[in-house]
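First the structure, then my questions, so here it is.
With one protein chain removed, the remaining protein chains of the complex are shown where they sit.
Labels run A and B following the written order; every chain starts at residue 1.
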Amino acid sequence: MTEHVLKAQNLTVERGGQKVLSDVSFAIDEGEVFALLGGNGAGKSTTLLTFLGFLAPSSGEAFVQGQKASENTRHVRQQSAYLPESANLYPHLNARENLRYFLSLAGVKRSEAEVEAALDDVSLRNDARGARLETYSKGMRQKVAIALAILREAPILFLDEPTSGLDPVAIDEFNTLITKMSEGGTTVLMVTHDVYGACQVAGRIGLLRRGQFVGAFEAPEGGQISPDEVHAAFAREHQQ
Amino acid sequence: MNAAFLVAADEWRFWLRSKLGLAAIILALLVTVTSLVANASRISAAAESRAQLQAVAEETFKNQPARHPHRMVHYGHYVFRAPAPLAVVDPGVDPYTGTVMFLEGHHQNSATFAPFFSAAQAGVFARLTPAMTYQVLIPLVLIIVGFASLAREREGGTDRQLLTSGLAPCDLWLGKVLALAGLGGLLLLPLAFVSIQALSMGEGAGAVSAFLLGYAVYLLIWALLIAAVSAGSRQASGALLTLMSLWLLFCVVAPPFAASVATASAPMASKIETDLAVAKALRTAGDGHNANDPAFNRLRSNLFEQYGVDRVEDLPVNFRGVVAEAAEADLTDTMNSFADETMQAEMAQSSIQQALSFISPQLAVRHFSMSLAGTDLRQHHRFLHEAENARFDFVQGLNRVHAEELSYDADINRNASAEAGQRARVSAENWRVLNAFSFEPAPAGQRLASATPYLFVLAVWTALCAFVGISRAKDRAEAADA
Partner (left out) sequence: MPSLKNELWLASRDRLVQATVLVAFVLSAVAVIVGLNTSHQQRMLIERVDAAVAEDRAYVLAQQSDPGGAAYYAYHFTYDPPSPLAFAAQGTRGSLPWKHRVRMLALEGQIYEADTGNPELAMGGRLDFAFVVAVLVPIFLIVLLYDGQAGERRGRRFELLVATDQQGGLFALRAILRAGLLFAAVGAPFLLGAVISGAGLGGTLTVLGALGLNVVFWAVCCAFVALRLSSGPTVAATLIGLWLTLALAVPTAGKLLVEGTIPVPVGGELLLTQREAVNDAWDLPKEATMKPFVEHHPEWAPYADISLGFEWKWYYAFQQVGDQTVEDQSKALREGIAARDRMMGTVALLSPTLLSERLISQAAETDVAAYQAYERCVRDFHRELRMFHYPMLFETKPFSQEAMAELPSFTPCTQ
């Protein structure tokens, strides 16, 4: 039996003396897209930051390719690309310069053609690519950050509210992109409060509420999870 | 206006609740009080010691035994510079100028023993005088407390809420200015307390109130500047950076920069060169010790004519004394013209430095404070002038005693024998020619007049900062509406 790529085992995290995650467990296999859904303060971002090794669990553990995330942060960060919530790259650099800088920081070399192809993938307007990011709209900045995540070509992708700020057309394009990447073997853990977006791309969805895992949905073979079902569960949990 | 007060009150509450704001205010009060107490005790100790030495010097002079009067001319006298009452706040150039001057015939000495001479050398910043505290440190405290005043509202988006709920943009700005100015006013209280003490030391009420007004305006400039920068900044950290840069420029870089520019653009001859020039100019003048010097031939013939005699022995006055008096007068004229040149050169340097008040309000308030406290270069020159007058008076007083109280016959035979030497003396009564010397700063009116231009410069700064602040506050409101 192959190892899970990502696994949360009784994960409990405290921040400022308060439990923000308690006893959360789930596992994600290679090529799978897993979405964590939850309202404000449910602990979604905390989960991502724990997998990335920024936060140490007070009990339980987050495993990445079988290794403890809190102990092998270097390994985790080598194997993953991270798209933070409303990512701001450097406002005084243009899209190409930002990508070049961050790729070099990641120690990967990509040709100019590859960079342009990634920007094509996120459909960033050609004429905007040479302009400083401070002139960009929120959505355009998000596209550059997505391009960076793609260009990393990492086996694991951590996405924090990836579609926030994107217009509906761009959201569709993004979802197609993620599906394509997962088909190519990339494992994706995304956190979001966008029920419909999550249902479109995720093979499985986990529901978080106040740091606790309160439900899971799985897509039928060849189909999608029903947004209505998830929405109903979401609303039910929220009322409690 | 009422709204502005509400904004100000809210700002105060924010400071008191944030650790940084409260810490800064307490620290600032502590530093101002410490510097005031430390400086006041230092200045009063110096004043006491100098007054005492002055009394000793006068006592010793008057208690000299009967002597040849010219001996007393060379015996000389000391004058000490007493610090001005407001030196308790701003000692100005006091640590850098000599405090003692030796007065004697035929020479103008420079003031020696500046407090700096034997002080422990700890850099320019080790003089935590109250003036420096208020001119340099308090603005920094205001910056730390107030840099975020408007930028914070913008960062948090709270200004939009305030403006959409009907607050006028100018009221928001004015409220923040009022809050900062109020803090400045609070920090001015210790200064006011000590300045009022200066009243009891003989300072005029007008000078003291103008002095406080100047500092109040200066702190108001900073309050306006901080609000203006904060209003124009999108982020609090940007405002802090800009304000820190301005502070560095105005308070840290400008003073030594101004001094360097002044030195480089108006170089001065050294004292030695001036002394040499005096000596050279005097080569043709007669030696007052030698009555037979041909330079005094005219003086002699004039006297012969006046008294109708044709031998110096027959003159009713001692010709040697007359010569000494005339020679001293000529010599003093020459020395004074050179001394005036030196002082003018120094004033030229200082005026370059003063002109740079337009690049830094700190330079403006520094000159304002020193001129009003009577601790600036002008006052030091005043001391030099008064000391020179004292020198000239006692030397000429002695020369007149020489001319009138000592016979020519006894005088020229003074080295013949011990008894002859005794005969060539005048009684100690004559040493009363010495007037008591007490240096006091120029009258308050005069100091006010010389300080007023700086007040004008400060007013320009105030207007400029207020204008920039208001227009930025309005621009912001428009940007927030958009």
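Brief remarks follow.
Everything below uses one rule, namely that a contact is a pair of C-beta atoms (placed from the backbone, for glycine too) under 8 Å apart; a residue touches a chain by one contact, two chains touch by 3 or more.
For clarity, every value in this text was computed on a predicted model and none was experimentally measured.
When the whole complex is considered, the residue among A:10, A:58 or A:104 that touches the unshown chain is A:104. Considering the whole complex, the residue from B:6, B:22, B:189 or B:264 that touches the absent chain is B:264.
Shown as candidates are B:8, B:25, B:87 or B:144; the residue that touches the absent chain is B:144. Take chain A: the residues that touch the chain left off the picture are 49, 52, 54, 74, 77-78, 80, 82-93, 97, 101-102, 104-107, 145, 152. Touching the omitted chain from chain B are residues 20, 24, 27, 38, 49-50, 53, 56-57, 60, 65, 67, 71, 74-76, 78, 80, 92-93, 95-100, 102, 109-114, 116-128, 137, 140, 144, 147-148, 235-237, 240-241, 244-245, 248, 252-253, 255-260, 262-264, 267-268, 270-273, 275-276, 279-280, 283, 346, 349-350, 353, 370, 376-377, 380, 414-418, 420-421.
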